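Excluded from the complex is one protein chain; the other protein chains are retained at their positions.
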Amino acid sequence: MFCFAETVRFADTDMMGVAHHANYFRWFESARVAFLQAAGVDLWDLMKAGYSFPIRDARCAYKVSARYGDCLDIQATMLELTRAKMIFSYQVRRRGDAKLLAEGYTCNVFTNADGKVARLRDEFYQPLLSFCEKEKPAAGSEP
Amino acid sequence: MFCFAETVRFADTDMMGVAHHANYFRWFESARVAFLQAAGVDLWDLMKAGYSFPIRDARCAYKVSARYGDCLDIQATMLELTRAKMIFSYQVRRRGDAKLLAEGYTCNVFTNADGKVARLRDEFYQPLLSFCEKEKPAAGSEP
Amino acid sequence: MFCFAETVRFADTDMMGVAHHANYFRWFESARVAFLQAAGVDLWDLMKAGYSFPIRDARCAYKVSARYGDCLDIQATMLELTRAKMIFSYQVRRRGDAKLLAEGYTCNVFTNADGKVARLRDEFYQPLLSFCEKEKPAAGSEP
Partner (left out) sequence: MFCFAETVRFADTDMMGVAHHANYFRWFESARVAFLQAAGVDLWDLMKAGYSFPIRDARCAYKVSARYGDCLDIQATMLELTRAKMIFSYQVRRRGDAKLLAEGYTCNVFTNADGKVARLRDEFYQPLLSFCEKEKPAAGSEP
């Protein structure tokens, strides 16, 4: 189970007094790239190798609003990995009471500089696959 | 058909050279509040009347990346309106070639200051309902 | 006198109920690139020619807070232009009552991809210089 910590900043709030909903997609991204980093895949290396990794789909279901100062634990789970795309789900919990604030989903594809689909080379694909296996919740365990 | 125009700003881009994907949710919001405004519902009035309107669900499917300088036409369609929530869909097209760049979906609920669900009063609900009827694509017309 | 129009978006606000102060620097940028565009200098062309144009200095003095829905007129004045840098000042006024909300200042330098100072070529420098002359307030005129 991979987790990334964030804190809601003052600049993240809006005039309804809560974190603006677009920020969650930035937090998902931070959790996702931290996951990749932990798997040994650095975005700089990916970009130097000519890959782009645009988002094709992004969703968030909001349960409870995050507020200024909240410490957030963002759990990122890799749902699917192929050489052409990676799909993540996310759970955002408030530290302290572990309240579930939001759940998310993203799909990235791998492309070359021209925007054509590119297949991930082994040097990036294999470490991701291994890390993904390791992080997978054991069968029968609580989700 | 309600349309809102945006331009991709330099600050909206990221190091992949395209508009960062979180911006689309800000653009959807701008189109949505412009829709409400056009219907005669001002957010200041809503807030003065004690309503909050948090997002419960937000999605975006990205087809083609928006780039710095692109003029965008964001079509907002109200899919559903009740006194407790409003659901919109969005289509983002690049002006010039009318290329479809992205499609989105949001659900807002109406709550009071304590976060409890609140039912929209007639002064807000009726004008929205009328405007929504007027903007609805005619049956049998192209979507 | 070159002017650029902006509207304060909901996403620009913070929990104090006003536009977050960092947004003004995005607005200055939008006014600045619109100035360049009006002078015939497109950022895409600049970048294709190998130039970067990092900010070296940025300041804002805030008088009155901008609020959600405010229409802003951002006047951009080029204070100094050399082949190595450009300096702008800004005045942000609220449309309607022309209230001065903020005043700003930025200095950009021109560099190549390695971050070394680069001197602007004539194809970019000359049109900027001409436009800058044209936009300059006449001596003795009201500021």
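Read from first to last, the chains carry the letters A, B and C; within each, the first residue is number 1.
Heads up, the rule we're going with is that a contact is a pair of C-beta atoms (placed from the backbone, for glycine too) under 8 Å apart; a residue touches a chain by one contact, two chains touch by 3 or more.
Not measured: the values here are computed from a predicted model.
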{"item": "Omitted-chain contact residue, chosen from A:30, A:89 or A:126", "value": "A:30"}
{"item": "Where the unshown chain meets subunit B, residue by residue", "value": "10-11, 13-15, 17-18, 20, 22, 68"}
{"item": "Missing-partner contacts on subunit A, residue numbers", "value": "9-11, 26, 29-30, 33, 42-44, 68-69"}
{"item": "Missing-chain contacts mapped onto subunit C", "value": "15-16, 18, 21-23, 25-26, 29, 47, 52-62, 64-65, 115"}
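Quick note on the criterion: only the chains that are shown with their structure count from here on.
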{"item": "Among all chain pairs, the one with the most C-beta contacts", "value": "A-B"}
{"item": "CA centroid of subunit A to CA centroid of subunit B, Å", "value": "25"}
{"item": "Distance between chain centroids, defined by C-alpha means - subunit A, subunit C (Å)", "value": "35"}
{"item": "Contacts with 2+ other chains: residues of subunit C", "value": "10-11, 68"}
